[in-house]
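Missing here is one protein chain; the remaining ones are kept as they sit in the complex.
Now for chain A:
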Amino acid sequence: MTLPDNGARRTMLEIRNLAKSFGGVKATNDVSLDFPDGSLTAVIGPNGAGKSTFFNLITGALKPDSGQVLLDGVDLAGRSPPEIVRHGIGRAFQVASIFKSLTVEETMLAAVSADQRTSAVLHKRFPLPEARDRAEHVMELLGLASKRHRTAATLSHGDQKLLDIALALVLEPKVLLLDEPTAGMGPEERWRMIDKVRELWEIQKITVVFIEHDMDIVFKIAPKIVVLCYGRILATGTPDEIRNNSAVIDAYLGTEHAGAAA
């Protein structure tokens, strides 16, 4: 094991024989994977490899045809997104999915309120005092505290992505799924974002799985990589193993793998 020790090594998220077809197309084809507690894993693959479908199946946005999604031993396959979130799988989206008319602070407080099961409270005023600490903590963690009074729609693209991640993180998930945290960013901004992701992973000690297109980034920061192709797992392993895997080179990386793919 070359993975850095980041908490216990028991399996936090286990995917067993997950499958989903759209018409005749097998978007996810018999995928089985283990994500140890506190691990950081990158999912890569060419366009249409089924990366987002894979995330959608885990988070309940899509119902799998068969297979299991075991979070800490509990099978969540086929349950609704709210249920899955409450069990501890949080996600951020490829296109920042935020609440455009709420301020950063309101967004955080409302999300905590949802997690604390007070989002249906009618007789008190928003925000409830018990939501404050956690919201504050995550805003500081992601460097959004100084923009607390800004409306989400007026934030920069990068900050919107951060806010999206903050939304997932503020629920204190056991597993955090990030669908292309660096999508639509310039080279410098990408590195800043990915450093942030790595920092979060180190501080929060949670299990992080992220989809990424930029091979430089993936090889640099991910201790473990999963390669998807046509809905199947093509390879899993450390950056070195993936870099030298002939199947991966043929299907995806090409002979000169460096530089941005896709």
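Here is the rule we use: a residue touches a chain if its C-beta (ideal position, glycine included) is under 8 Å from a C-beta of that chain, and two chains touch if they have at least 3 such contacts; residues count from 1.
In this text, contacts and distances are computed from a predicted model.
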Point to revise | The complex's invisible chain, by UniProt name, from "Branched-chain amino acid ABC transporter permease", "Aspartate carbamoyltransferase", "Glutathione import ATP-binding protein GsiA" or "Sulfite reductase (NADPH) hemoprotein beta-component" | key: "Branched-chain amino acid ABC transporter permease"
Exercise for review: Check the options A:91, A:161, A:190 or A:224 and report the residue that touches the missing chain.
Suggested key: A:91
**Study point:** Candidate in contact with the missing chain, chosen from A:48, A:78 or A:127
**Key:** A:127
Point to revise | Interface residues of chain A (partner: the chain not displayed) | key: 59, 61, 80-82, 85-86, 90-91, 93, 97-102, 105-106, 109-111, 113-115, 118-129, 132, 136, 140, 145-146, 148, 167-168, 171
